[in-house]
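Working notes for the structure below.
Just one protein chain is left out here, and the rest sit where they should.
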């Protein structure tokens, strides 16, 4: 079957199987799990994953063809995105055969939901400074601590957990990766409300949570190298989304604003021109990255340029729109006020603008690194988190 | 005599004595020297300097009164500004009595012109990284090296020279301050052309220049502390000028632009409004600093905020003006093109914008310092200047 | 031109600051209007009567003092009708009414001021005011109909008030419909009311931006990333330095505008438009950047950063789309 046929078949399958209208109603998790099972059975889940663990063993070409076909559908797969994009590939790459056997197929079939447990209140940009402890307890481990910014945790069956197992060595060298049972009674999931009033993330508290040693991923104290694998997959799954661009139906888009604003004012027109210029510049850059990716040139750290620019544009756009619309935009539940309250999210999630600039400077421009004061200090002597 | 009388008398003296019209013509150095001698003889040079060395021994109040009186006159004292503002006060504060006896009165009377010799091609922002060597030679010193960004050097009789006398200690600890005879045959002064085509600065080359030990200022290897004294006086003499603001006759000023641009275009008008807002914001800040200074609250590092803002405004203004005026501004020797070519000067002289932001962050906001990698390294092992 | 505070003004600032630090710290702002704090603010400190003439029981102070007070109420994001009452008081100083001014000075009455949209007829005032600042909390509405300024009892007949879902959760607005509401004609205040309102708002904005900057500067000294305080990174330090530059200029402009309000009527229109054009923008930019510099925690509901961000945006557009202030400057400069 050539690629065009593959893509056509996928499209036909999606037309018949993506839930819409009434089917899409009801318990969203049940809908998602049902769809995922059918997707798996049709051979479209884990397209590039090894056959031995439940994948299809096909190439990037088939995956790109499927993604191209799927672009016009709203797949209800959000709750599986962490598992499919990050934790699953980590198990495939770094897990034991027993772990692969146990976890991969249920993940691909949508039977189990995963979350990722790295960030902490005291360890955001600087994940390796995390303080959640895992201590030896017979042939297993006892975990205590707190994680934050965890999406889909309220639905998750399993979490990929990075915890500190040694405080006498520098921070990167005393971490270990585990799979933790999110149903353990010592795990508490609490929704985290963001500044827009929504709760898309959670805080997770671990109170004497037991983990059997079979659920350790990689060697003891070698968790950082496993985490790097996870973060690499995260970057790849983000860059696969590169080229998606902003939504035309966003309330602060040029299309929406021109319908409501007084464009007889030349200054309003010129502000909308500025918005057009910036949106188009980023849109074309995203398209170029996508064309490069299709041609087999992966964007790598240049994806961080696109992320930084999108974060800036999103905030610029909501700020501009409220300035143009004036007082009505901030009262009466106006969509532009809501857009403004959400706008900083992109700049604060997935690496701040400062972290993005560091990545671009270090990895795209190959500039010399900042001197590191935390490389060779035992963790217990290191300054971390928030302290005077 | 109360202050008002003092100021009135100064004003009257200035009215009679500041050269204008024909008097102001002729050799500018001769005119300046002649004026300075009369200024000294009238008791208006070195108003706050100690009587013992030739000053008037009066207070800051008299000096401010004189400056207020002088504000409306164009005093031809530019070539003496380094001596009066920086090197002279350094000799008064840190010199030997013999040095004070020898140098201060001729300086105040305009008989001798001074320059300051700190910056080097490899040591701009980081002055203490300078490489010009002074080596013991009997009871004196032999100097070899190069200085740069030296104003009035082509007219100078004496220079205040910071040179390295010890490379085996960290960079701040191996410097010594000297007074160097600018007429020594080993001293070569070469004008330095800037990007606007003017030559307001010089490069100075030292080729086996002998300096007697009596012309050493401060202890051997203690030159950095003497330089700090000089730089402190530099800052004070700059902050005395705070509140002066931009000139209304600048070709990129709002007043000039409104005469030539098409202000029937609302977009042009709005750009001029932006220029007005920024100019006025900085102008009012400068006035507030001046009022604080008059009330005895010295701006300190907040003067660096004003300097940074002025550097940014100057460039913004010339850039804006050329955009508004269009093609004619960059051809035919147009004053806006010339203004643009000069505009970066303020951002690059007296500390770059980055250095200003460091000063504001460290000394105004008291933020934690950058880790220093050069504090405890012997100079000879330190990376300096431009190198791979 | 007077751009620095006098000794008395510094003392006023310290008194208001100390009071608010105890009675209404920023963290309390999210709980909304506390009438008790409001009563003490006006009783113990006499803030509501600050610019009310002594003949009406006020302190007879000027805008220089008012700006000092508003900077402090802005800094803690004081909820409730204080700013709205200041706006109304400004209008009343130009169309004096003994009952209202003394009620405000005593702290008995709160008020708010609204612009056009209402007509006066034989059977009272009629019209819709879609967004009235502190419209639910205020007792009295001052509203312009034709060239006259009218006072309307907001608890009286013919008045329907609806609370609005506002971006700024610390201070509300209301939709008000007047349907034959009794209105008392107070006089015909001139154009300068709008200018003075602009200056007062800028003083609050100065406080908002100063507090936001202070907060993030303090955080930059205690938050660690990669073994260093984040304030030691130039990426943070240089941004904070630029924010400080905006604050210095904003303060200079507010002092100037307050001076013009008190002593230079001919400079007031330009100063007021400048104050809104510069300070309104600078306040939002600083509040925005302060939120971003917090990192993830700044995005949470529990943290106060978003309260400043939202107040700053709400203030920026409170008097209309900001371009109106720039258009005013163009007009005054005769461009």
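Going in written order, the chains are labelled A, B and C, and every chain counts its residues from 1.
Everything that follows uses one rule, which is that a contact is a pair of C-beta atoms (placed from the backbone, for glycine too) under 8 Å apart; a residue touches a chain by one contact, two chains touch by 3 or more.
Being a predicted model, the structure only gives us computed values, none of them experimental.
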Completion exercise
Answer key for A:93, A:181, A:221 or A:292 versus the chain not shown reads A:292
Handout entry: Selected from B:126, B:181 or B:207 as touching the chain missing from the view
Key = B:126
Fill in the blank from the handout: Where B:3, B:195, B:228 or B:297 are the choices, the one touching the absent chain is B:195
Problem - Residues of subunit B (touch criterion as defined above) contacting the omitted chain - result: 119, 121, 124-126, 129, 148-149, 192-195, 197, 265, 267-268, 315, 319, 322-334, 337, 340-341, 344-345, 347-349, 352-354, 357-358, 370, 372-374, 377, 382-388
Practice task
By the contact definition given up top, give the residues of subunit C that touch the hidden chain.
Solution key: 233-235, 237-238
Practice task
Can you list, in ascending order, the subunit A residues touching the missing chain?
Solution key: 254, 258, 263, 269-270, 272-274, 276-277, 280-282, 284-285, 287-288, 291-292, 295, 297, 302, 305, 308-309, 354, 356-358, 360-362, 364-371
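Assume only the chains that are shown with their structure count from here on.
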Exercise for the section: Could you give the separation in Å between the centres of subunit A and subunit B, each centre being the mean of its C-alpha atoms? Expected result: 53
Fill in the blank from the handout: CA centroids of subunit A and subunit C: separation to the nearest Å works out as 41
Completion exercise
Per the C-alpha means, the centres of subunit B and subunit C lie apart by a whole-Å value of 43
Practice task
Note the residues in subunit B that touch 2 or more other chains, in rising order.
Solution key: 270, 371
Practice task
Enumerate the residues of subunit C that touch no fewer than two other chains.
Solution key: 221, 228-229, 236, 326
